[in-house]
Structure formats: structure tokens, C-alpha cells
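Take this structure, written in C-alpha cells, and hold onto it; I'll ask about it next.
The complex appears here minus one protein chain, its other protein chains still in place.
Naming follows writing order (A, B and C), and every chain is counted from residue 1.
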Amino acid sequence: MRRSVPMLLAALAVMMAGCEKKTQPASTETDTSKQAAQGQGGTAPATPPAGTPTGEADTILLGVATSLTGGQATFGVSTRNGIEMALKEANEAGGVKGKKVAMRVYDNQGKPEEAAQAVTRLITQDKVVMVLGDVASSNSLAMAEKAQAAGVPMITPSSTNPSVTEKGEYIFRICFIDPFQGYVMAKFAREHLKVSKVAVLQDNKSAYSIGLTDVFTRKFTEMGGRITSTESYSQGDTDYRAQLTAIKKSQPEAIYVPGYYSEVGVIARQARELGLKVPLLGGDGWDSEKLYELGGSAIQGSYFSNHYSPANPEERIQKFVADYKAAYGGVPDALAALAYDAARVAIEALKKAPDTSGKALRDAIAQTKDFPGIAGVITLDENRNAVKPAVVLEVGDGTTKYVTTVNP
Amino acid sequence: MSPGAEASPPRQEEAPLLQADSVSIQFGGLRALTDFNLAIRKGDLQGLIGPNGAGKTTAFNVLTGVYRPTRGDVRVAGRRVNGWLPHQINHLGLARTFQNIRLFRALTALDNVKVACRAQGALHVEGADLGAKLRGALRNYRDWWRALLLTPGFMAEERELTRQAERLLEVMGLSHRRDEEARNLPYGEQRRLEIARALGTRPRVLLLDEPAAGMNTREKADLMVLIRKLRDDFSLGILVIEHDMKLVMGICEQITVLDHGETIARGAPEQVRSDRKVIEAYLGDNYLETHGGAA
Amino acid sequence: MAQLLQHLINGLAAGTIYALVALGYTMVYGVLKLINFAHGDVMMVGVYMGYATAFALGRQTQKTFLGVVLIFLVAMGGCALLGFLIERFAYRPLREKPRLTALITAIGISFALSYGFQLDIGFLPGAAPRAFPEIIQPTEWLVIGDRDVVVWNWQVMSLLIAVGLMVGLQWLVFKTRFGRAMRAVSYDHRVAALMGIPTDRVIAVTFMIGSGLAAGAGLLYAIKDTSVSPLMGLYVGLKAFVAAVIGGIGHVPGAVVGALLLGLVEEFVVGYAASTWRDAVAFGILILVLLVKPGGLFGRVAAEKV
Partner (left out) sequence: METSSVPTPSPGGLPPALRGILPVLIAVPVLLLFDRLLASAPFATYLLSIMGVNVILAVSLNIVNGMTGQFSIGHAGFMAVGAYVAGVLSLSFKETALSFLPVAASDQVFLVVALLAGGAAAALCGFLVGLPSLRLRGDYLAIVTLGFGEIIRVVVQNTDAFGRALGLSGIPQTSSLAMVGFWVFLVVLVARRIAYSSHGRSLWAIREDEVAAEAMGVDTTGYKVRAFVVSAFFAGIAGGLFAHFVPIINPGSFTFVKSMEIVVMVVLGGLGSTTGAIVAAVFLTLLPEALRSAFTVMGAEGSLAQKVDQIRMPVYGLLLVALMLLRPQGLFGMKEIWEVLPRWLPRRRKGLA
């Protein structure tokens, strides 16, 4: 046994020596070596995906992976409904090149490993030509890794974290990103509400919330405002009085709460209870009918940034809202609208592309320009992100009021 | 053996293997043991008796390190062991059995003994010295590696353990139960297996807690012979807790009598039997009737 | 100063609820030496029962005094029944088995309840949180300054209810025949059975009382935080359990002290230090207390009989 220790040390020394030797001369070829490294583990994007030849079937299958169980299940359900509706409409209009478009949905339970498993199953077992999903950015990231490696295009309807589309050229997004949303609220607070002191209450369990907080804090300070205090909570909490009491002491003129509706409603109630009368500000995580139930009258008069307003009088939007209500009951939230848009972008790409190979579809999606989506006009930039305006909505009694649109 | 153990002459003969110096223990307000003294040397065969709740088992627990004495010292092989852990005290050569049999029920008879053999063969972490502890821990981790790699030394050690354990089973007449799970053994054999297991730790002093409980007369007679034989063959000092007066009087050379945690008598069997206090506290208590007579 | 006072009030309000839940843990542990992991989830079920009752009563009736009493009665009664069923069919058969078996069973029940209630099949409510109706119209009981410190009627009410229940429990355990039987069972249920104490019945009733208390606590909790969700039991249950262990599990006043302590510490950690570390602090205290005083602040570690 004693002999093995020096041997181990020697081996370690050799390895370390090797390491250092490599790094300097290899700096030019790191890119290729990295490429190869990834190819070793999964499949290199250059190799044609396994699921290409689906020509003989009379349906084209799209894959959907989203969270249908767990804390954010309502988001996943909206996403699925939106996609389902778009597919139904497309099929009623004659499908794509004479073929029907169908989807296969898997639940990722809100966990990245399940998302990765679901997307792998979609691509290799079900041989889908394209993947749609998810809402939560960490799940989309896991899916993006697999889709990129397999060379299957993926469109995320509503993941706002910038890093998702950075995974590679097969990953697209049709909504705006967190930095923009943070900027929108900062601008709105400064210019529209004309407040200069804002407190922040972030959800420490959610990357989305942390991301928005960071950008908002930066932008708001740049615009001459002041963040009076930053507090945090964890998803699933129900008592926020300690944080709110601390916030109250800092005497803000508004509170930025970039969390999810499930917590925001309760936060609003407790803020009012503690005598905090200032408006709350938030992001698209607020968008759910549940918000009115949970927040009651306390949440009224607060603002959040969103992808679209169901109150927008434009005809196609009203038609979408009416159709959705008829099919699923309830006003479609932004996630449903975005999912609907994503599916339509996907169908459009299927129509335009010469075949259903990953590369052809990828190129077709990348060319999306001035596409009239429900949630804004979609033009994809060189980073495969949509450049879109955001709307700011005011919460009313069981509904929202359109306030303003902020352009990028 | 020479009486008057408390005032043992210094340096003349070797220190007792097990010694209790006015040990007291208190649980909350309850004084479970008061000024308990004891000395056991090689070759001793002593008894510890007393009515129920007199503190006999408590005394065992203090001696073996399960409880820490509130006052007084316990010395094993000349070392003060107050606050030591039971396994450390065991490594100094003190082994015991339990009143309510505590075998490793799901292990085979052989494995029961092997556990004890192994533990003794392992390391001696003595006292609370940090350096010793670290050395011991490191050696233990190395031992695990040897087991994982099945080194020749490790294999030989395992074979040696098996051989030792088999020999002890043979001594206790349990060879035919070698591969039987301990819980499936009949009561008497379980008691004997406990003794075999205790012997596996290669003790110099053996504490037997009611070894004859639940045995019939014949088994008891056999046990008496066996205990004597063990003392001689393994050159042990033995301390027996026993309810059965006949057994205690029959084999012990010196008897300590406890009542309410206090030592009320000590001496040779005849001496104790005629002690007035003992008769009052112990034999007077309907004891003769219920236990079918002693003297 | 005003802020400090407000934190104190918040902390006490949270602490009293923890205390009521912690009492259930402590009672069950007292008689069965079992950590009833499912306790928090029983509480959650109770809250949903109250929620359903409130709905059945309608917007007007649920706010009347009788309506509130009815809601509490239904929830507490229903939970007592649930507790009885769990004890009868899941724990009783395991009483003579190793303690680990019962612990695993408790964890299993906790899982089945908290995840079962997340399904949206049949009567099950689904995962999304719901707003608990304001069955008690919140009014300000005490306002200091320009709403610098606000104390609400329900905060006072839940404190009174909690204290009342604790006193009642203490009286039950130490002054009644049933309490004596409970203590006997707690000491050694086999011996108690030999002495003619109906052990099964005592344990069942203890379970029912504990579960009923949990339902009451859960309702107060739902009134306080205005929302219900299937996972609330796990969160609150865990915290209450921590509180019970800190106080010394099996010790009634200990559970209360532990719970108030935990409520205050959490409040002050969030209010004055880093709110992100709150959950770590709760468990940190737990581990610290267990290391320094393995039996909790008031409990004693019973020396194992050898």
C-alpha cells in the first residue's frame, strides 16, 4: 500500500506537466479540440441526425417537452394548449404540403434531467423533426444541449434567459430576453411612474427572478433611480412579512417583485396588510388568471411587463383570445400566446423548407422576418432571438389594462 | 483469593485487571450506585448479587463504559478509563455478556464471534489523545483498502479469524450451529454463543450478566463447570451477576452484595450467607420461597 | 424601533402556528416514540377540508361566527378521523416492529398525501396554490403611529387560540385520567397494557387530538397567509418538526418555546440579515442544538437500557 502513494503522486505530476505543456501551443486549436470533444460525448452537429427520413409518413411530428406537473404546471399546460391550437388550425387549413402536423408532448416535471431525457426520447425514439419548449430556462437549457447535439432545431416559446440560444445555431427563441424585460420595467418606473426609489423582492429559487432583478437594478440605477433595499424569498414560501417589514422601513415608492403569480398575489396582500400602499411591479411571471384570485384587491393597481395584452383590440388577437376561450375556457396568458406563435413559426418553416432535415428547417426558421405573431411581430436576429416590444399591463379587477408599449 | 480487596498492597503484586474505586453514579436524583469498590485479578471468580434494582447491571454498565461514573474511578489493567468508550475499554481486555441476550440476531453464529475477534485484532485507540485517534483512523481506512483489493495479507487474516472463531464455537459446544443465524438458536445456546462472542475479544476479565437465567437445573450445572473451565483455560478473571444463589455460592470465591446501590456485604460465600444485613435486605424478602431455597 | 416591534409581532405570529403544529409532533412522539412525518400533510388536508367547507357555505355564511366555527369543526373533525385511520391502518400493525419501519411508513404517507393532492383527478385540488377565503374579516386591532406597527385581529386571535390549546393540552396531560394513561403509555406501552390501560385506544385518541390540533393550526395558518397549496404541509411540517426537536421532542412546553424561538429567529434573520439564508439558519440551529444538547433544550436523553 505504501508504495502506491508515491506512484500516485508521480502519475499526478506527469498529468500536470502534460497539462501545462498543452495549454499554450494548443491555444490555436482549442476550438477544434473542443468540437471533437463534444462530438465524442454526444453526436457532432455536423453529422446528419438520426431522425431525418420521415418522408413516407403522412404526418409530420413535432416534439413538445414542458412541465405539466410540479409548481409551474399551469405554464406548461398553457404552452401545450397554445401549440395544440396552432396545429389544429394548420391542419384544418390543409396541413403542410399535404401532410398533417401532429405533436407529441412529454412532461419534464420541471426538472432539467427529465427535460433532457424527454427531448432525447423525442428526437431518437419518436423521430420528431423539431422541438418546442420549455418555459423555465433551466429546462430549456438542458433541452438545447441535446437538440443542438442531435442537430434538431428547437424553438423555445417563452424562456427568457439569454444563455438558452447561446447553446448553438439550432436553438431559437421567439420572445424577448430577461435583460430587455428588466430594462422595460426600469424605464417604465422611471419615465411613466416617475418614481426614483424602488425596493426589490426577488425569488431566490428562480433563475428568472434573479436575472430580472440584476438587470432592473442596473438599468434603474443608470437612469438615476435608487434601489432602497433588496430582499429575497423562496418559491413555496407563504409568509413574506419579515421581508416586507424590512422593505417598508426603506420607504420605497414602488416594489419590484419579479416572481411568479403563485407568490406575488400573497405578497401583495401582506404588503397591504403591513401598510405598504405603493404599487408592485413585475414581469411576465405574473401572467395568470390565478393572480387575481390570490391577490384579490391588494394586487390591483400594480404593473407588470408582458409579451402581449389580451385586451389589445386588434382583430387577429381578439380572434385568438376568443378561439382559445372556446377551446380551453379562460383568457389565454402570454405563455399560451407565445406557444401558439412558436408553433406557427415552426409550421411556417416546415412549409418553406425544401425537406424536413434539421439543417433545412434550421435555415428556414432563421429566415423568419416580420412574422405577425399574437405576441408581437417576430423577427429573429443573428443570435436567433426575437426582437420584440414589450407591453406593460396594469392589474385591474379580474383583468388587466393595457398601459403602454416599450420598444427595444 | 486474598480478602480485603480495597486495601490492596501497593506494588507487591501486579495491579488488579479490573478495579473500581468508590464509584458512584447518579441519574437525576436517583443514586443508582454508591461507593462501589471491586478488584478482580487473574484467576478470580467473583459474584455480584442483590435483589432486583439493587444496581448490579448498573455496576456492569459503569465498569464497561456504557455509563460514566459520577464519582470515583474505574481502572482496567491499571489505567483509568472514566469517560472512555465501551469499545476502548473492551480493547483493554474487558468483555461482557448481557442480561437480555443481545446477539447480532441476523448474523450466523460464526459471524457473531468473528465480529468480536476482528474488533480485538483491529486497533487500540487508547484514551482521548488526538494523535492516536488520527493514526488509528488512518490505519482503519488503509484496512478498508486492503479489504477492497483483497490483498493476500487480508485474505490470510480472514482465514485466521475464521479459525479462531471456529475454535471458540467448539469450546462452547456450538460447532454444529456454525452457519445458523443467531436468532434461530435455542435459548441456552444463545447464552453460550454470547459467551463465545465475548471470548472472541480475547478478554482478561469477563463479566457475565445472569448467564444462567432461563436455564434448567441440569443446564445450570453444566454452566457451572464451564465457567470454571473457562477461567482456567483462558486464565481469566470472572465476575458473575446471578440470581440463582446456588450457582453463585457454588462457584464464586468471593461475593459482593448490593442493595439500593450500596455494598452491604462482601466476602466468601459462607460469610455472606450468614451476614445479617444480607438476610434482612435480600434473603428475607420472600426470596427463599420464590426461588426454591438457596442455602 | 417600530420596525423591531413589527418584526417581533410577525415572528410571534409565525411562531404560534409552528407551535400548534409542533404540539402534534411532540404528543405523538411522546406516546409512540415515532416521528410522524405525515403530520404536516395531515394539516394540509385539514386546510383543504376547511377550504371546501367554506366554499360549500358560500361567501356570506362563511364569515358568520357560526360559519367559522363550523369550518373549524369540520376540518378538525375530519383530520381527527384521518389521523385515526392512519394510526389504525398504517402505524398500529407496525408497533412491535423496529422503529425504522414506522418512520419509513410515515414518510410514505407524507409523500402520498402531499403529492396525491397535487393531482387534478377527481376531488383532488391540483398543484396550483389557491386563495383561502377571508373567513375572518381582517381588521386592525392595534395601530401605532402612521401605520408603523399594525397588529391584526386574527394575529391576536391565533395567539389566544394557541395559548388556550397549549394550556388545555398541559391540563389534559397532567390533570386528567386520560392524561395519566397517556403518560403511562408513553413510559412503556407494554407495561401500561398489562396494567389494564387500553393502550390502543389511548394511542388512537392521542393521534386524533394531534391531528385535530394540526387542522386547527393549519386553518390559522391559511387565514394568516391567505393561500393553500398541497406542499404547504411539507414546509410547515418540517419547520414545526425542527421546532419540536429544538424544544426537546416529547416535551409540551418545550415544543412551544422551540416554535416561538424558531419563528422569531427566522423573522429576524430575514429582517436584519440575509433573507436568502433563512432555511439554512433553521436547520443550522437544529443541528447546533442537537450537538450541544442532543435531547433538545428541555428534553432529556433517556439513557438506553442495557
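Here is the rule we use: a contact is a pair of C-beta atoms (placed from the backbone, for glycine too) under 8 Å apart; a residue touches a chain by one contact, two chains touch by 3 or more.
Small disclaimer: the values here were computed from a predicted structure and weren't measured.
Note that the absent chain touches A, B, C when the full complex is taken as a whole. The residue from B:K56, B:H91 or B:R177 that touches the chain not shown here is B:H91. Interface note for the absent chain: among A:D107, A:E273, A:D287 or A:D333, the touching residue is A:D107.
The missing chain, though absent from the display, is touched by one residue of A:E145, A:E273 or A:E348; that residue is A:E145. For chain C, the residues touching the absent chain in the complete assembly are 35, 90, 93-94, 97, 99-105, 107-113, 115-116, 118-119, 121, 234, 238, 241-242, 245, 274, 276-277, 279-280, 283-284, 286-287, 290-291, 294, 304, 306.
The omitted chain makes contact with chain A at the following residues, 15, 18-19, 21-23, 25-26, 30, 33-34, 36-38, 40-43, 50, 68-69, 104-107, 109-114, 116-117, 120-121, 123-125, 137-138, 141-142, 145, 149-150, 161, 163, 167, 204-207, 209-211. The set of chain B residues touching the chain not shown comprises 64, 66, 85-88, 90-91, 95-96, 98, 102-107, 111, 114-116, 118-120, 122, 125, 136-137, 140-141, 143-144, 147-152, 154-155, 157-158, 161, 197-198, 200-201.
To be clear about the criterion, only the chains that are shown with their structure count from here on.
With centres defined by CA atoms alone, the chain at the far end from chain B is A. With centres taken as mean CA coordinates, the chain nearest to the overall protein centre is C. If each chain is reduced to the centroid of its CA atoms, chain A and chain C end up 38 Å from each other.
Centroids of chain B and chain C (each the mean of its C-alpha atoms) stand 47 Å apart.
Taking the mean of the C-alpha atoms as each chain's centre, chain A and chain B sit 70 Å apart. Chain contacts: chain B has no residue touching two or more partner chains. Residues 3, 6-7, 10-11, 13-14, 118, 126-131, 138, 147-148, 150, 152, 221, 224-227, 229, 231-232, 235, 266-268, 270-272, 275-276, 278-279 of chain C are the ones that touch chain A when the two sit in their complex.
Residues of chain A that touch chain C in their complex: 69-71, 73-74, 204, 231-234, 236-239, 241-243, 245-246, 248-249, 262, 265-266, 269-270, 273-275, 290, 293-294, 296.
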